[in-house]
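One protein chain omitted, others in place.
Letters A, B and C name the chains as they come in the text, with residue numbers starting at 1 for each one.
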Amino acid sequence: MSVALSVEDLLEAYRTMRTIREFEDRLHVEFAKGGIPGFVHLYAGEEASATGVCMNLNDHDHIASNHRGHGHSIAKGVDVHGMMAEIFGKRTGTCRGKGGSMHIADFDRGMMGANGIVGGGPPLVCGAALAHKLRGTGGVAVAFFGDGASNQGTTFESMNLASVWKLPVVFVAENNGYAEATASKFSVACGDIATRAAAFGMPGVTVDGHDFFAVFEAMRIATERARRGDGPSLIECKLDRYYGHFEGDNQNYRGPDEVKNLRANKDCLQRFAKALTGDHGIAAESLAAIDRDVLALIEDAVAQALAAPNPEPADLLTDVYIKY
Amino acid sequence: MSVALSVEDLLEAYRTMRTIREFEDRLHVEFAKGGIPGFVHLYAGEEASATGVCMNLNDHDHIASNHRGHGHSIAKGVDVHGMMAEIFGKRTGTCRGKGGSMHIADFDRGMMGANGIVGGGPPLVCGAALAHKLRGTGGVAVAFFGDGASNQGTTFESMNLASVWKLPVVFVAENNGYAEATASKFSVACGDIATRAAAFGMPGVTVDGHDFFAVFEAMRIATERARRGDGPSLIECKLDRYYGHFEGDNQNYRGPDEVKNLRANKDCLQRFAKALTGDHGIAAESLAAIDRDVLALIEDAVAQALAAPNPEPADLLTDVYIKY
Amino acid sequence: MARKILFQDAIREALDQEMARDPSVIVMGEDVVGGTGAPGEMDAWGGVLGVTKGLYGKYGNRIMDTPISESAFVGAAVGAATCGMRPVVELMFIDFMGVCFDQIYNQAAKFRYMFGGKAQTPVVVRTMIGAGFRAAAQHSQCLYPMFTHVPGLKVVVPSSPYDAKGLLIQAIRDNDPVIFCEHKALYAMEGEVPEESYTIPFGEANVVREGKDVTVVALGRMVGFATKVADDLAKGGISCEVIDPRTTSPFDEDTVLESVENTGRLVVVDEASPRCGMAADIAALVAQKGFSFLEAPIEMVTAPHTPVPFNGVLEDLYIPGPAKIEAAIRKVKGYKG
Partner (left out) sequence: MARKILFQDAIREALDQEMARDPSVIVMGEDVVGGTGAPGEMDAWGGVLGVTKGLYGKYGNRIMDTPISESAFVGAAVGAATCGMRPVVELMFIDFMGVCFDQIYNQAAKFRYMFGGKAQTPVVVRTMIGAGFRAAAQHSQCLYPMFTHVPGLKVVVPSSPYDAKGLLIQAIRDNDPVIFCEHKALYAMEGEVPEESYTIPFGEANVVREGKDVTVVALGRMVGFATKVADDLAKGGISCEVIDPRTTSPFDEDTVLESVENTGRLVVVDEASPRCGMAADIAALVAQKGFSFLEAPIEMVTAPHTPVPFNGVLEDLYIPGPAKIEAAIRKVKGYKG
């Protein structure tokens, strides 16, 4: 790693990763209880990607996310209480209960929205990046998308447009091996998604998405390039999801013990914790303290979400320009 | 060249190229006279590409074309009289006057249609190729598209799909340097379109599209691969158009004398004729005879088109499933 | 015909029977098999709600998983149709049409006309519609009015297992492109369905219930609501004729007009958005061609002109439900000119 992160940074990264994990694990439980409506796609297992990427960003930078957006949102600083309430559909939610898990957005944090449309986000970040460029803010915009989305025309077009316009964009392909029940081995004709960068005249790199440091470093380079005005980059994070495509998926398309082995051998949080307590000499108790904080936070977020009111009937007709 | 073409083949190729040239030159004149309605995009200058490609195909193979489709159609064997009548909007036209220049199709010749939508054709040929594959016909399907279309999401998706499904498709990118008034130097972020083949796990090659033999050979290899069941290929033909994007374009975005120089130094017909009368020992008179034939053919096609009737008013409501 | 099966099984049965009958029928879409390239089971999903499950075992490579590239694979289905296949392509949710609409309305829909009658495009696009799943604004739309607007497309909105099977078989055999809209909230509906193959012609409305006071035209999921309301109102002496057009294009004008001729009153119920929607389309038809029959204003009961909200309380208010239908019927019944 060519840039030293401070202990505070590292602990913040740990807190973010732990918050995402706890948030998702808890949603898994709450969903099974029947309390959560709709489609819910969990990010557990992929925390190092969102965190390693967003640690390079500030509040003025932008991200656009996808259907699996909780991790990106948390890493970008969206309020966890608001998110939890939103996922429960409550009026106190980030989107006042009108969006749900697939549509969490917070423009004050530069979070342009999760997205129910695969490939919906990449064009949008080109626009955010264009705004940064025209205003000379030095800001960056990031598109998170999956291996499945890497085959969507909108994604390809956006890479070309960002390159042609030399936009400060970073394309982060989170390759978790599956798009629903279809393997990326089948759907991505060229194997590594990073290979596609050459088709758009930009640098591309594949990193181990379980390794916070690898993601952080790739993103550091890409972000610097973008802020310098040299244009977009593509980073492919190879990683794994721990739960099904959405809650309810029995994952019969995965190998026997696939997830068990991943959890045991590749877990990004364990690996990060080990690095912190090892190389970086951070006391295990510091991490344990964060774990307790996070647990309490999520506990509180769920309790508040459960207690929060539903939207008012009148909310049905607000936030759209006119009634008919 | 690794496969010897017979003299008959070469003369046929010459006839095709000359027919396209004559057809387009004449349309340029007729358009200026005001006799031709709508948007007309001429293929003159690019004849070696359509001809070199289609000489590798038979009537059972398919092509899908774009807005600049006259050359592809003629090379694929569509009747010149029908085409001319169609461009004039007459009832005797290939599409009974309902399609016009941008929508010439002839499924009996495997010509799936010109297309008014940039990037409309590549998905369609995946389907034709799929039909060939499932039926085991050994047939091939070809998508012709321009440098501009090479940036359209539908084109990228189709390349990936063809590769993933191992379809017998050949993608022929005709890079004439411009999409309307915008240079491919600007719009194609990676420079050569053939570079993009790697993003879809297929072979890609750039050839001199003014050189019939180069196009023919690249296509021969790609077609063999497709017929063998080894999947798609991408061929980029670098070539030039002699007229404007459409008739009426003043081409002020081109360099001074650009077209004049191209005509003088790079003309595919001159070059081909030279090779035939030189290396291949064909008598100049054989070519001159073809030239005369072709001239008479086009003359007759125009005369017949002008004399042909318009559609009947009742034709407005036919060929669509129901009237309201 | 005593056998009862689910709506979603009726759809699978139609596909199965047509695939068995005609080797040119093929199926493609995202995870319509499931498991392609993966280490676990093949036919892992059979579609996101299991509708095509089991077909892979019977028909192998005639049912194909696709990358997430709707333009390419919908277009491939269209292209294959012009080359003699009869593809049934699944667009998982109709909401996703925005990434592939060109291949449907500019390509498939226009070929026959634009090519002077010399092309034929027998492709079926199966797709899920409708609200009620707490799936929010991008997974709950109806959108069939947009397809109905397009000359050259046929559009089907079945309301029962029986209709789903017969209309899907008709769609597959039809030589024009067909958009086949399956309401996700109907998948679990049970109904009588003959085992043998049968077709229901397009453009023939189903008079679900006869009546003399008010004509109620409803589509898809709304047919059940309207029938229930009609049953209830019958007890109170209001007799409703409930008509399910079954296909929005072609549309059976005659059945609707004849009914209004008898009743003089019309309520149109549609889950789609109101502006330029099916309710307006049907109301306008009657205002033009059946005006002299009308004894009361035409009432339209639709969703409000808003996106579909996530929260369940709001979503239930969004969906045109029995209460709103009943109110509309009472209103036109009570109208004194």
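Going forward, a contact is a pair of C-beta atoms (placed from the backbone, for glycine too) under 8 Å apart; a residue touches a chain by one contact, two chains touch by 3 or more.
In this text the structure is predicted, and so the values were computed from the model without any measurement.
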Sole touch to the unshown chain from B:G45, B:G71, B:G119 or B:G139: residue B:G119
Across C:Q8, C:S69, C:T82 or C:Q103, the one contacting the chain not displayed is C:Q103
Of B:Q251, B:S286 or B:Q304, which one is in contact with the hidden chain? B:Q251
Residue numbers in chain A that touch the chain omitted from display: 62, 64, 93-99, 103, 105-107, 112-113, 115-117, 120, 122-128, 130-132, 134, 141, 153-154, 157-158, 160-161, 164-165, 318-322, 324
Residues of chain C in contact with the chain that isn't shown? 71, 95-106, 109-110, 113-114, 136-138, 143, 145-146, 148-152, 248-249, 251, 272-273, 275-281, 283-289, 291-292, 294, 296-300, 304-307, 309-310, 337
Name every residue on chain B in touch with the hidden partner chain. 37-39, 89-90, 95, 97-100, 102-103, 115-119, 148-149, 151-154, 178-188, 251-256, 258, 310-311, 313, 315-317, 320, 322-324
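The working rule: only the chains that are shown with their structure count from here on.
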Could you tell me which shape the graph of touching chains takes: line, ring, star, complete or other? complete
Look at all chain centres (mean of CA atoms) and spot the one farthest from the centre of chain A. B
Starting from the mean Cα coordinates of chain B and chain C, work out the distance between those two points in Å. 40
What's the distance between the Cα centroids of chain A and chain C, rounded to whole Å? 36
Specify, in ascending order, the residues of chain A that touch 2 or more different other chains. 151-154, 186-188
Give me the residues of chain C that touch two or more other chains. 66-67, 69, 71-72
